[in-house]
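Yeah, one chain of the complex is gone here, protein chain that is, but the others are all in their spots.
Chain naming follows the written order as A, B and C, and within any one chain the residues start at number 1.
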């Protein structure tokens, strides 16, 4: 095998040894990255990579968008306060005002903002605590293949067995229910019966936590009517409806919140990832006023008010959410991507099962995790970052920046198409070889 | 009552209503802050406040230290990558290298770095998961008045009843033990017996999690010999020793790690707060190689590699930890602070119980939470930010920046002295009034 | 209303007050019972009651069967040992020998006998502990409307919400699955998917615990093919299959074990209720040799070896299980009962939904719990004891002694038929009255 073209950007083995073996992305992309603009990352050797991963959804506006960069540098240059817990600050006020005016009010939402800690898992933990405290119930319904975080409360509502096993302790207080289309007609027949039946053994739930489109779970979309019925069921049974919009919020599906299409109003919404717009850790839990049950300080944390994040987040809202331009563009590019992916999947039935997803959260389900890995590795060889998801890593998952240009989008889809074709070709060749072993061994 | 001097920096009531009632610091200091440099915060009206709070320990090097600011602006200006999960990046490598060279190696530590998510609670959750997975045990010993975080796993090892109640679900998997000096001679007689006795009912612990000096718990210091014996007990019983250095690490007690004075080597160390040095959310779990049991991706999270944090953290290590200068200065200023606080406490026995703490984590235990609140409110009126801690909020807690100048330190201690005197005076006056009611009511 | 005919056997109110309000059967049948033979109970006034309840299945051979009575009195008269924990005794040996020869060996079973404590819930607790210890897993799958006992482990796998609520603590370690015919096609499509999917969020189960016919749950029978597929699923996934035969074992369904018809071999079987044959508390957990993982004394209890129970149990096995006579008779009487109940249900569609059950565990599902209560009360007025079951108490449940004569069986079914007719008549009358209010109010 020829030397890797990325050799000059390879990682120092001594540094690898200093780090926990839990690292994962650096195993797929073993180069050292350094600079990044828009949809391109550059390694230390200067080679560019087309980014269809976007920080697992944390970079919806691409790398280092210039207006946000300018705002952040200005903020820093002026010695504005950088760390302030939940004290009032001008930056915080600016963010809250913008969020109210451009996000909440236009959507008729009256949720209160709770800053729960800087990551998505903190937003989820706060949501679960509130739902349990407010209802006096402890059970939470989650869904198959859900992903909500790695801290103990959030992990209990996460589906992945490897990650659950990492807890080292039985995870309690949650029961997984089939997500839309999972092993049934997606009609809630079972859940309705369980909830209505005092002998079902399903303890009355404090909350249901749901992603409208499961990202880590394999880009499984829930239908609008399924979400609507779920919201109704919650209302009927006094269950707090939590939408985890950490990955699918901030425009990813073609609207600011992913649940807008369904016309539902969750009781609690979890946001993080792209909320700061600049890759800065920040999270937000939106809570209906009647559920705002925490006493002062009952939930706290050092990084609840990330001022740098407020600065870029406020600017991001102004830039991208003053009108429907970005959202409409996401829907358009999402459609286009969906069509291309469907065509790729159809063209390679040997390894591809089907295209999946919504908005700019798209993917192709492959016939298995190894095939999906091979496609991603092939794409990486051609300068593109794309990752897998799904319970067996069987879905090639595309999360390009929402601001990606049409040309870049096409470039990425072209690389992906070639990568799928290459893997399909190799797979077919192997299959042929293994069914015709004698010929190969024949003497010349 | 005359109008408050802070009126022009008062918060907009409409914004207050938008926010969850869980907010707390903004209740003590109801002004809108905006700028900050070193040990001074400024409100939107331009008034300066001497900061003896330092972001609850997240700003050990003060607000916006110039070298870090320069490094961060440069990092941003060059479009270096801002968000990269656990991918290799040049900034990450720089941090890991500096941390190895200037922190780990000089102290003879061979721990691996695990980036667990951006907050202290994430560092703790990762530590607990590892300890449980590695030992196959589930029970964890925590200590009275411990504080480790708000997510479900960390909350189970946190002492505060208000915060525990916020979970809305019984917290399991942890048993609180008396901290050094708590209701006993601090000799582990009980714990030793419980651990050695197969009939004690104390399940063999996976881990002990301890702060060497309890910040939120009321600035309770553990003696060196207590920590040493605790470390021995852990070794004897195969228990993973976790030191939560989130608040007391990064130099707060006069050495980079707070456990250095005791000469112990924890199996796992949790860092966050001041590790980035610039108020940027970042956390780190240090793990002995033999405990590095997570499979790739078994613990993950979006904000594990905060590049802006790496940039400032690496610079902070270079600036402050290339030699012992800062640490020695902390010890010197800490001593000086301790002497002053002891004198203040002794001068006002009516309301002050005693000075507490170590390094630049210092405090005065007052006779009750209301007294402590009154002292902090008085200090705020004189332009100083200082907060309470302890189970009943009875400890006035001083966490000045480690880089505070001697003049600022004196200024703060002077304000505090006057505040204590004022509250003591009012308390005495009220006491006198209530014990001599007849005279007041006598007709002229 | 005329005085109750049972007045002379009424309970002393002073004694009622001495007792906890948790009592329940004495609310349905508020007379003081005293003597009992076969299928008849007599109150203190000498009035007889035809017993179609049989101690909730603890009196499969009727009250005080003469051969067992003789054996027990002889045992007592000879001063044979009455209490001996798990020491070897002649009575115990006799029971074990008979159980081996007449129960286990003819059915090709090699399970070991574990005496877990005297009640059914103890048998279940022992089973769950073994399954968890043997597999190293903690999760247990139970079924909707299951009933397994009132102690904390057994309660966690029990469906009834009232009873679960009595725990006062969240019940953990179990997930309810739909029982055969519950809200689906009964084809395990969901469970199979959940078990096979590493992202389902269903932790790998230690055990499945199942009743082949749910007694308390409302006489819901599982089909043979459903039980077979369940057994297969357990084998495929390394799950311990526990059959709780506490109520349905000892011949109730027409074979000694209720699972014989399905041809499955559970890993663990729980027996109690009728195992002693004389109403004496006794329980038994049968465990496959490879699952017999408890160390000596790891599970213990004072009443593991109930000698009086051994004496009557051994005699019961000799009397009733030396050949198929009783079992065949149960099947015959069960069929006959089923036919009668179906006819009754069909004749009164206003209040009856359908006949249910298998063997001599039979019932009629009524249109609601109040209707079923009314039928039972009507039957009691006519000297018959019969109770309700089901999540809403909507099933009139018949558990006559297996030894009931054909004449008594007919007598009971006749009383029931009249009771249903009477309640149906009253219901119709009320319905007519309420839908035709005008006529009543019309002037003559």
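Going forward, contacts are C-beta pairs under 8 Å (C-beta built on N, C-alpha and C of every residue); 3 or more make two chains touch, one makes a residue touch a chain.
Note that this is a predicted model, so its numbers are computed, not measured.
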Contact partner of the left-out chain, one of C:206, C:313, C:326 or C:341: C:206
Which is it among B:109, B:204 or B:377 that touches the chain not included here? B:204
Going by the contact rule already stated, which one of C:167, C:189, C:224 or C:421 would touch the omitted chain in the full complex? C:167
Which listed residue (A:90, A:169 or A:371) would be found touching the missing chain in the intact complex? A:169
Please identify, in ascending order, the residues of chain A that touch the omitted chain? 169-170
For chain C, residues touching the missing partner are 11-12, 15, 18-27, 29-37, 41, 44, 55-59, 63-64, 69, 72-73, 76-91, 93, 96-97, 100, 112-114, 116-122, 125-126, 128-136, 138, 149-154, 156, 162-163, 165-170, 172-173, 206, 246, 272-273, 278-282, 285, 287, 292, 294-303, 306-308
Residue-wise, where is chain B in contact with the chain that is not depicted? 138-139, 142-146, 157-162, 164, 170-176, 178, 182-184, 189-190, 192-194, 197-204, 217-218, 390-392
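We take it that only the chains that are shown with their structure count from here on.
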Going by CA means, which chain is nearest the middle of everything shown? A
With chain centres defined as C-alpha means, what is the inter-centre distance between chain B and chain C in Å? 58
For chain A, residues that touch 2 or more chains besides their own: 138, 162, 170, 172-173
